[in-house]
Each structure stands twice: as structure tokens, then as C-alpha cells.
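Complex shown without one protein chain; remaining protein chains in place.
By written order: A and B. Residues from 1 in each chain.
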Amino acid sequence: MTKVKSLADLKKLKEEVQSKIKLREKGDHPENLIQIKVSMATCGIASGAKDTMNYFIEELEHQGIDALVTQTGCMGYCYAEPTIELTIPGNQPVVYGDVNKTKAQEIIDKHIKLNELVDGIIPVSYKTL
Amino acid sequence: MEMINLTIDNKSLVVKKGTTLLEAASSIGIDVPTLCHMHLHDMNIENKPGGCRVCVVEVKGRRNLAPACCTEVADGMEISTHSMRAVNARRTIVELILSDHPADCLICAKSGKCDLQNIAHHLGIREIHYQGEQSHYREDTSPAIIREIDKCILCRRCETMCNEVQTVGVLSTINRGFEAVVSPAFEMNLDHSSCTYCGQCVAVCPTAALTEVDETGAVIRALSDPTKTVIVQTAPAVRAALGEEFGMEAGSLVTGKMAAALRRLGFDHVFDTDFAADLTIMEEGTELLGRLNKYLAGDKEVKLPILTSCCPAWVKFFEHHFPGMKDIPSTARSPQQMFGAIAKTYLAEKMAVKREDLVVVSIMPCVAKKYESSRDEFAVDGNPDVDYALTTRELAQIINLANIDFKSLPDEEFDNPMGESTGASVIFGTTGGVIEAAVRTAYEVQTGKTLERLDFEELRGMEGLRKATIDFDGLPINIGIAHGLGNARKLLEEIKAGNSEFHAIEIMSCPGGCIGGGGQPYHHGDVEILKKRQKAIYAEDKNKSIRKSHENPYIKKLYDEFLGEPMSEKAHHLLHTEYFDRS
Partner (left out) sequence: MTDYKMHLLVCGGTGCKASQSEQIKNNFKNQLQEVGLENDVQVIHTGCFGFCEQGPIVKVQPDNTFYVSVTPDDTREIINEHIVKGRQVDHLLYTDPNTKVQITESKNMDFYKKQVRIALRNCGFINPENIEEYIGNDGYSALGKCLEELTPESAIKMIMDSGLRGRGGGGFPTGLKWDITRKVENEQKYVVCNADEGDPGAFMDRSILEGDPHTVIEAMAICGYCIGANKGLVYIRAEYPLAIQRLKTALTQAREYGLLGENILGSDFSFEIEIRYGAGAFVCGEETALIHSMEGKRGEPTFKPPFPSQEGYLGKPTNVNNVETFANIPPIITKGADWFSSIGTEKSKGTKVFALAGKINNVGLIEVPMGITLREVIYDIGGGIKNGKEFKSVQTGGPSGGCLTNDFLDTPIDYDNLLAAGSMMGSGGMIVMDEDDCMVSIAKFYLEFTLDESCGKCTPCRIGNKRLYEILEKITDGKGTPEDLTKLRMLSHVIKDSSLCGLGQTSPNPILSTLDNFMHEYEAHVNDGKCPAGQCKALLQYVITDEKCTGCTLCFRNCPVGAISGEKRNPHYIDQSLCIKCGACYDKCKFDAIKIA
């Protein structure tokens, strides 16, 4: 480890290491964050929910979008796995089915960035735990 | 100098910044009682832990009471030293101390001289409202000092003397709370510790928690034993202080009355340690000149400076703390031991008394002399050269027991042959005296000339560390003087580091020298008493017709008849000693 030699150095280091605890900060204060809950029950995992979740985490990080990606239990839409629930602060949660990487990209580009709804919404009002 | 305005008991006064409330009150004649506090002015010795809380006074606007001994004055302070709130606290505190103190005043060594007893009386304590468990600690005796810690009130004066003044570091407080006691490390016995028995702790102890080993009983038994010949020697400093025990003014010289009292007590012969002090000068002076001349002749191996060795606490101090330097002090025994050795050989033969039937008692201003007389090297087949060493206080006690009206005694002389002494030996009793006596003799021996003046004022005083250069007819001799072992330590560290400028150094353990010895009448923190004793010592010197040791006729006779010459083989055997590594 090279020494921190100035306040600027320190700030740079902070930027670098912040990610280490960012997850916890987000978890403590999710209200103001875009939240994506990925259904991770057996059927979800079998349908590739894990990849979907990783894709969301990496892509959002890559694009510099502050969002909280968590896993959740079975949502009951086994026919449409992987399913996710997306909450934009101030809006009602929306559930998408069959979210593969392409779909995920679309959701990020349109729904998250432009606040335009994307096809694939499961139109039943659903509440997660 | 910033001045502070305040009022004490409604009297306005102005004092220097930094003055304590105690000093300020005292400056306008208001006595605030104290117990743990002790201030030896001029010697820079002060004990004010603020622990006993007896001196608490009321300060207007302050939440709690303030200890007068360590609270400094502040502008506009309004002090009430004897408000009922302060008096109540003070009385309660003394009651608390008494509640944890053995109530054996009737048989206590300190009865009548006890600071706690005095203050209880002063505060009119008639009842102890808060009774309870008392602390108990084992008694600890040694050859010189007894610790009866149940009587300790944790004033910490002994700690100040032992640690700060003497740098001996034996006594300190251990344990906590109610179990707190003053003790050597790991609660070891005093005789296993590096205690020097200087007795300064005894000298300042307000109660009987620290006292000297009482040998009055043994001496009384010897005096009442018809088969024994009992002789006595009295140290120089005793005559300048003994009178205090009988209500006489400090500084009264009682040499003659003392001799008379001793005779009335039944001592077969009343001799003087001063005689042996002259003998010491002969031996030590010769040794000094021997080393000095070797050094001047180019011998770099010779050990200089030479250090005096009359003080047993000092001897034990360097045996513990500077054992690597035990070849530096003079090998000459102390006057007490020289007296004993000569008495039990030369004198015993002269009087035709067997060694075992001759009892040598010494009267010393010192507690460590008890220890010194018990050292193995000062005995022949288990029979000590000096049988009993009493302190000045113990002698006073025996005199009182014998119902002798000391003050009205006539002046009497010492007996011969060991009662004749010079002014040089008298001044052994004060700091600077031994070296001045040595200079008087060494100068004349070295230069072959007669001294024009005998009063070496440059060697006198009360400063803890002094130095002077004496001109030995063109040869400058550098002399150092230290009293108090803390000061001695400084000189020793210099020698150890190889940058001592001195040829000869006098060291005395007790502040003031023997006049301030641990066995002297209690000074209760009044340093003026020591100064008066010192003055008396120098007065006695002035009054003597012979003031140089080598001119003492009986000393000459002793060498002629018995010893041969100073540093002879016989002198070596009887008058010199060796030191041990006790580290």
C-alpha cells in the first residue's frame, strides 16, 4: 500500500474503496434508490435468475447508476422466471417476467433511464414480502 | 511579582501569587491545623499530598471545601478557615482516622509526641462517632526500624523522605482503599529491602507507625548487672539536641549535663565518640593524602575522589545502589565502630576487663547506628564491638526513668583516656564537619605548615550540595559535600560517568548531617531547630582549646602505646573495614 500523501489522495482512495461498504449503506437506506429484487427461488435460479442478477449489478455499476439489487423469494410466477420487481423511487413497483440479459438491458435503457415502461410486465398487482 | 488580594476570616491581605491558603493564613497569624503536610523550608523538602484533609477550609462560592495546604490563593477569594462547616469536616476526619487507629496511647512509643494525639486534643475530640473495623498489618522489625503499620495514617511523609529526598525508594503505598498501607515492594520485610536505615522516615512519622528498635531495656539490664563493666560513648550531634527532650531551647549545648546524667545512670566510664572521631581523621586523612599523593605522582589507577565513610546509612546505600564503586569510599570505620574496636582491645586490656564482660553502649543521633553495630564484620566471635546503640531519644527516656532532673545537673567532664576530643571532632555532627576536620589535619600534614585560620566557612551551610576549593599551599583541593542521599546520588552519578571534579567528598545521609539524624528529638517539620543545633555545634568547636584532631594528646598516646602509626597493620585490622555488594 502506498501512503496517502494528501487530502486529494485520500479522496481518491475513498472513491476506490467506497464500494466496499456501499452495499450496506444502500441496504440501510433503500427509500431513495432504484430497487431491483430478483426472484431467486429454485425455479428462478434454474431459469437463470443468478445471471440476470449479476448482469443487473454489473451493468448498473458500469453505467454508474446507483441502484440496490437484492434477491427475494419465490414470487409465484414460475412460468415467467426469471422475474424481477423494479421500484423507481416515488412510483409503484413493477414486476417483469422472463428477464434475460437482453430484457435486462432493455429495462435499464428504457425503464430505469427514461422511465418508459417496457414489454413483459406481469400485470397483476403483487406485493413482495 | 503578581500580587493577589483576598480575605481570610474577614481580614484582607495581599500575598504573592502561588502562595497557598495555609501560608497566607499563617502570614496573618491564623493557624489552620494540618496533619500530613510537612514543609522543611530551606531544604526544599515538602510533603503535601493533600491526603489527610484535616486542613480543609471554606472558600466562598466553591462547591466543596478546599485543602489549605495545596490550594493556591486567587484574586478575590473569601476564606473562612474555622467556619462550623470546616470545623465539622475537620473533626469528622480526625474521628475517622482515630476509628482506624489502635487506641493504645498509654503504652505507645509516641505518646506525648504524637501529631495525631495532638490534633485530636486540639480539636477536642471526646467521642468517635464512626466506629468500625480497624486495619491490621503484621509488624515488621529490622535491626534498626520497626514498622507498626496499624498506626499509619497515610500522611506519606516517610515516602517523601525515602523516595524524593533519599532516593532510596523502599517505602511506598501499596494496596487500595481501606487496605492501603505503606510498605516495601511486594510487602517484603524491611531487612530484606534496600533500606539504609537512615531513619528519616522515623524522624518525620507523625505517629508510632515507624519507630526505632527500642534498646533501652537491654541497656538498663546491663547497667543493673554487677558482673558487667558498662561504658558509654556519645556522638557529637547528641549534645546539641538532647536538651530539647527536657524542654530546653533548641540549640542548647548540654555536653556537661549529659556526661553528668550518664554517670548518674551508672555507666562505669563516660567516654566520647568525639575521641574516635579524631582517630577517624587520622586514618581517613592519611588515606586521603596517600591516594592524593599517588595521584599527583602520576598514578592513574588510584581512586579519587575519596568518599567519607562515617555514615552507616550512606555505606549501606552505596552497597545497594553503587556496588561497583565500593573501592572509592575510605575504608576507615565510623567513629562509633573505631571506638568499639579500641575499647574492646586497648581499653579492655588497660582496665583488665575481659571482652565479654565489657559492654559498650553508644548514644547516637542515628537509627542506622543500631544496624551498623550489628554488622558481622564489627564483632569478634559473635561479641560485637558496640553492644547497644541508643538514639538521643532513647537516652532521654532512660534519664527520665531514672528520675534525673536533667536541667539542674552540673556540668561534668568525660573520663579519660577516651573522653578527650578536639573541636574538629565536634563538627562531625553537622554537614560539612567531617571534611572540615579532615582539611585541618590533612593541610598541616601535607604542607608541614600551621593553618592560620581554622574556620572554613566555605565548607559550611545547609545547601544540599556544596563545593569548595581549598588551597593546600598552592595545591588546589576540590571538595564536595552532600547531605541527603538524593544529593549523594547526584555526586555518585558524576563519579560513575567519570566527570567528577572532586578530590574528596563528604556524604551524610540525613539532611543537615547528624544534627538532623533519624534518632534525634523530633523536629516536627521545624527546620529552624536544625539550624540552631548546627550553630551550637560550631560554638562548641570554637570553645575547644584544641581544634585539630592530630593534636589530641590521647590520640597521640594511643598511636604511641598501641597502634603505631596511622594505616599501620594493627590500625588496618581494628580501624578499617570492607564493603559488600548488596545489589
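One rule holds for everything that comes next: a residue touches a chain if its C-beta (ideal position, glycine included) is under 8 Å from a C-beta of that chain, and two chains touch if they have at least 3 such contacts.
These numbers come from a predicted model, not from an experiment.
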{"item": "Contact residue for the chain not shown (choose from B:180, B:296 or B:539)", "value": "B:180"}
{"item": "Candidate in contact with the missing chain, chosen from B:53, B:503 or B:547", "value": "B:53"}
{"item": "Selected residue (touches chain absent from view) among A:18, A:63 or A:105", "value": "A:18"}
{"item": "Of B:13, B:96 or B:465, the one touching the omitted chain in the full complex", "value": "B:96"}
{"item": "Residue numbers in chain B that touch the chain omitted from display", "value": "49-54, 56, 64-65, 67, 70-72, 85, 88-89, 92-93, 96-97, 99-100, 129-133, 153-154, 172-173, 175-180"}
{"item": "Residues belonging to chain A that touch the chain removed from view", "value": "1, 3-7, 9-11, 13-14, 17-28, 30, 38-42, 45, 53-54, 57-58, 61, 68-74, 129"}
